[in-house]
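Okay, so here's the structure we're looking at.
With one protein chain held back, the other chains of the complex are shown just where they sit.
After this line comes subunit A, so read on.
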Amino acid sequence: MEQVSDEEVEVRGEEEEEEEDSDKEDQDLDKMFGAWLGELDKLTQSLDDGRPEQPPQQKAPLRQETNMANFSYRFSIYNINEALNQGENVDLDALMADLCSIEQELSTINTKPNSAGSLARLGIWNLNARSIVHSSRSSVTSASGVSVNSASSMDSLDSVLRANESDSQQLIHQDSLSLSLCLSFKHSYLDRETSLILRNIAGKPSHLLTKEEQAAKLKADNIRVALEKIKEAQVKKLVIRVHLSDESSKTMMVDERQTVRQVLDSLLEKSHCGYSPDWSLVETISELQMERIFEDHENLVENLLNWTRDSQNRLMFTERIEKYAVFKNPQNYLLGRKETCEMAERNKEALLEECFGGSSVSVPEMEGVLWLKEDGKKSWKKRYFLLRASGIYYVPKGKAKASRDLVCFLQLDHVNVYLGQDYKSKYKAPTDYCMVLKHPQIQKKSQYIKYLCCDDIRTLQQWINSIRITKYGKQLYINFQEAMRRTEAAYDWSSLSSSSIKSGSSSSSLPESQSNHSSQSDSGVSEMTSSSHTRSQSVVSSIFSDAWRRGTQGELRLLQQKPIPSGHKDLTCIFQVSFHVMTSVR
């Protein structure tokens, strides 16, 4: 049972880390710790998944329970093993079915194990897994028609396992064992007929499948489920603390698989601030005075891990109209025009369909003179830049802008585009409309950061959005559509829950929400934008006041269609959330 103690040590270590962190940050420690424990429970539970356990009606002590289950399961495996050695393929199905039923039982049991108890089970699980490995491995040999004594094959496998153990100087973790478990599935189930059948049935409707084919499909599905479980068990989680603008704070746990969209959704749910596709997670790098809106499909944890330990970076939870402005007024971005203009809704749709509907995304025609900051100097020089799918280019001096003469300034694969803030004073930029291109991992001043300055906000936004389109293509559109779907779903829900607002008469809520807006409107917002902009941060609206005038008219309509639940009005203000990456929980 070395395994067990090993695990316990690990857990204790995590707890200590947790406490250390909490010493620094005083707020809602209890809550957080509670939540964290809950997560830990879930985590261990997920480790437990797929583990043999006895039917729920027996209420013996936990440890005994698993032991018994273990025993009975081994027994069933023994039987299967026997059958297998007679070379009958059918029994592979039985094994799988067995595993599945156990898994099902497990998921129906709703025990709340304390961590010690669940850890105690880990060791037993190992034994189990090993025996499964044996049986399936031997099934491989039997299926392949080579007559190998099952005992000897087990022996040899045992020795392999032992060799492994001695090699790594530690006991095998349940992870790797479950891996090997699945691996053996692969060998026994997918290598031969099954995979053949699976290939043959590709695309066939399910009701047309023969029994065998259905069985094969079932197998594949089961294995997929098993794989999911394994993945679940390996997921890294980050505990992050959320500071709100009113100095209160929230903590939340993000797991490494979560996309920005998912995190946004849970933040929206927690903060009751009314759905809008514009809610964004914005990364601000104060040291470099730049910020970037995380794209909805990005992985949050991955991005946060780029921050250094002592980072002053912040993650803000705010509404940003520029996030999806491209899709609200595509004519201002996709046509390479210099002037803003109006477009009928149906034409917008057609334009979007044209640009994003096909197999390849058409890169907006972006070109023009920009200021480039010279490396290491505070001087800026003008160059004629062009955006292409393969990167940003500039026209060398004295040449025409023929494609073959262009010089590649930057390829976009490894860099992200950031919005520079206040560079007029920081870097003596010609204007404050600057964008920055850098590798997401770079956090400090470096020659590898490229600074570009535009003449006006419009050009800047066109460039930034065009680069985003070039970089992410269709994904961006999918993100937008998804965000819109959520917004609509939220609207449906809120109209159901609020009796005063009935669907179809959404205009009735219009005066209310407008008055709400005007009461919040602040200076710095031009009169045309005020009604729609109040829900966004004043900073945002003042920066974009003029450039967004037309863009927001469309948005206004959109906002008005969504009644804001009256109780949550005050929450429509912006949260500033700063996340602290504290512990990584395995």
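Keep in mind that, in the parts below, contacts are C-beta pairs under 8 Å (C-beta built on N, C-alpha and C of every residue); 3 or more make two chains touch, one makes a residue touch a chain; residues count from 1.
Heads up, the rule we're going with is that contacts and distances are computed from a predicted model.
Novice: Looking only at the UniProt record of the hidden chain, which name from "GST N-terminal domain-containing protein", "Kinesin-like protein", "FERM domain containing kindlin 3b" or "TATA box-binding protein-associated factor RNA polymerase I subunit B" is the right one?
Specialist: So the chain that does not appear here would be "FERM domain containing kindlin 3b", according to UniProt.
Novice: Using the touch definition up top, pick the residue from A:218, A:235, A:252 or A:442 that touches the left-out chain.
Specialist: Only one listed residue reaches the unshown chain, and that is A:442.
Novice: Determine and list the subunit A residues touching the chain excluded from the picture.
Specialist: Where subunit A meets the chain not shown: residues 164, 167-168, 176, 179-180, 182-183, 186, 190, 195, 198-199, 202-203, 220, 223-224, 227, 230, 306, 308, 335, 347, 350-351, 353-354, 357-363, 365, 388-391, 393, 400, 402-404, 406, 408, 411, 413-414, 439-449.
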